[in-house]
Each structure stands twice: as C-alpha cells, then as structure tokens.
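In this view, the complex is presented without one of its protein chains, the others remaining in place.
Right, chain A next:
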Amino acid sequence: MSELKEELKAKIIEQLNLEDVSVEEIADDDALFGDGLGLDSIDALELIVMLDKDYGIRLSDPKEGRKIFESVQVMADYIDANRTK
C-alpha cells in the first residue's frame, strides 16, 4: 500500500504538471482539491483517465471521483480494492 501511495503521488505530480511540488510534500491525507493541492475539474478528468489506463478502473459515474479523489490515502484504498491490472 505504501508503495502504491508513493506511485500515485509521483503520477499526480507528473501528469498534472505540478512543477513546484515534490512527492515528499504531499501527505497521505492532504486534500487533493480545494485548499489542499488545489486541483480543479480538468485535473479530475485527468485522474479518471489515469485510473482507467493504469489500474483498469472505469468510473461509470464521474461524480464518484469526488469521493475517490479526496486524498492519496482514499485513492490508494479504492485502487487496492478495485484494480483489474
């Protein structure tokens, strides 16, 4: 699980071009949207594609993302329970 969380942090930084953020600066429970990393709706779409491409998880309802992308910890838990690859 710890490995998955580190992997997710690195992917979030790379795919969302968070140039000034390092893996160490993202705590497992930091909010990804709003006051935390400050991600927005376009980032949410990027994360939905990432779940599908890298972990074989296709969200049928994009609104599910609101809960799943709450933090790296929540994302990792969801991926661990639902991944198909």
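Everything below uses one rule, namely that a contact is a pair of C-beta atoms (placed from the backbone, for glycine too) under 8 Å apart; a residue touches a chain by one contact, two chains touch by 3 or more; residues count from 1.
Keep this in mind: contacts and distances are computed from a predicted model.
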Per UniProt, the name of the complex member that is left out, chosen from "Beta-ketoacyl synthase chain length factor", "ABC transporter permease", "Aminomethyltransferase" or "Aspartyl/glutamyl-tRNA(Asn/Gln) amidotransferase subunit B": "Beta-ketoacyl synthase chain length factor"
Touch residues of chain A, complete complex, unshown partner: 15-20, 38, 42, 45-46, 49, 52-53
